[in-house]
Each structure stands twice: as structure tokens, then as C-alpha cells.
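Apart from one protein chain that is not included, each protein chain of the complex appears where it belongs.
Moving on to subunit A:
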Amino acid sequence: MSMSYDRAITVFSPDGHLFQVEYAQEAVKKGSTAVGVRGKNVVVLGVEKKTVAKLQDDRTVRKICALDDNVFMAFAGLTADARIVVNRARVECQSHRLTVEDPVTVEYITRFISSIKQRYTQSSGRRPFGISSLIVGFDFDGTPHLYQTDPSGTYHAWKANAIGRSAKTVREFLEKNYKEEHMESDTDTIKLAIRALLEVVQSGGKNIELAIMKRDESMKILVQEEIEEYVTAIEKEKEEAEKQKKKT
């Protein structure tokens, strides 16, 4: 039944579906997991690192990209589509600075990216972008933000979210374990992101890449040793929690 309505992007099916957009969301699920957490003073993006081919330079396989000094994003889905979106967003950030003499707000650049994506769902001869993105950063008034966009061009603000392959599992974990009071501490915010990723990433900390941004600082990508420190701390806490459970 759906076959004749899913070829052209600009055609609705009788029950109101835009199948190409929905299929684009399936393409997102083929990308590896990315998780974002918004703390009070820090914003965190964690991604599952892809295994690269032996001769491939893994610096060129980046899932986390800085858009400006105060905003960065992670994506899941088609690599090439993401490159186009990131490039356009970066240009827009600088254009905004030149025109308005202020850095973009996180919401502004998210709305810009979403508008591009929506435009591609409404013109014929084009297909939707096959990526979802998590955009984090601080506005110039110091408020932290986390937004998620998807191929249809919608965007929403989140306290914590995940996209990509096992997004559902990670989101459920975040819903269970997100505590407002923990978000005051930078360490706890970072630990929540790492714990969420460890739920779905195989072979632990060495397949995780993490980027954080503290208020009035630029984006920092954690080195492997720092991630291992957090992972060790998390495993210790887990063991102690198990011991406590056994005692009671």
C-alpha cells in the first residue's frame, strides 16, 4: 500500500505520512550512538567511536564538530550529509557575528539547521538529509542548552538525549538515571553521559569519544586517559552499589 507514495518526497500518503522523511529517520539509526547531557555549568556530548580501517587516519573520522566558540554538535547518520549541514552552519555562525556583532545563540543556529532540513523535505528532486544532530553550547548570557534536530526539520530542547543506533536504550537509561541535583556537579554530568554510552558501547571506554564545554570556555575533547579515569570511577561506584545491595 505504501509503495506508490514513498517514491517522491513531496507526496503525502493517504494517511498523512511523508515516507521519505520517515525512511530518512531509519538512515539515522544506522549511525553510531551519540548522547548529550545538559548540566548547570557544563554541557557534554559523548559518541561511540567507529572502528576505523587500519590505514585510515582516525582524526578524519569526527562525529563531534565545533560550529563556533560557544556551540558544538554531534550527528548520527549519513556522513556526507552531515558535512554539508555542518559547513553551512559554520558559515552562518560567522555571518551572524559579522552582521549582529554577537555570537549565535544555540537556539538560533539550531533553528537555522532545522530550516535547511525542512526545506529539503518540501522541494522535489531532493531528498531529506539523513542525519539527526545534538547541538549543545552556551548563549552569551551563560545559559546552557541542548537541542536535538531530526531529518524532518523539527527541533526540541532536551535535558539529556541520545540519537543513532541504540538511541532508545540510551534514552531509557537517561530517563531512569537523570537527577536534577546531580547536574550541579560537572563530574556527575560527565559521568552520566559516559554511563549512558557504556550501556550500549562494546568494549568500554576505548570506544568512547567525549567533548565538554564549560561556561566561558571553549570546547574540550577529553583524551583517552581522562575517559578511562571516569570509567574506572564509574565501575568502582557500581561495585560499591552492588555490595550495598548484597548487604541489605
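The criterion applied here is as follows: a residue touches a chain if its C-beta (ideal position, glycine included) is under 8 Å from a C-beta of that chain, and two chains touch if they have at least 3 such contacts; residues count from 1.
As a convention for this text, contacts and distances are computed from a predicted model.
Peer 1: Consult the UniProt record of the chain that does not appear here and report its protein name from "Thiamine pyrophosphokinase 1", "histidine kinase", "Auxin-responsive protein" or "Proteasome assembly chaperone 1".
Peer 2: Answer from the record: the omitted chain is "Proteasome assembly chaperone 1".
Peer 1: Identify the residue among A:Ser13, A:Asn41, A:Thr79 or A:Asn207 that touches the chain left out of the display.
Peer 2: A:Thr79
Peer 1: Decide which residue listed in A:Ser13, A:Thr169 or A:Asn207 touches the omitted chain of the complex.
Peer 2: Counting the whole complex, the residue in contact with the absent chain is A:Thr169.
Peer 1: Which residue numbers on subunit A touch the omitted chain?
Peer 2: For subunit A, the residues touching the absent chain are 27, 29-32, 50-51, 53, 61, 63, 75-80, 82, 165-166, 168-169.
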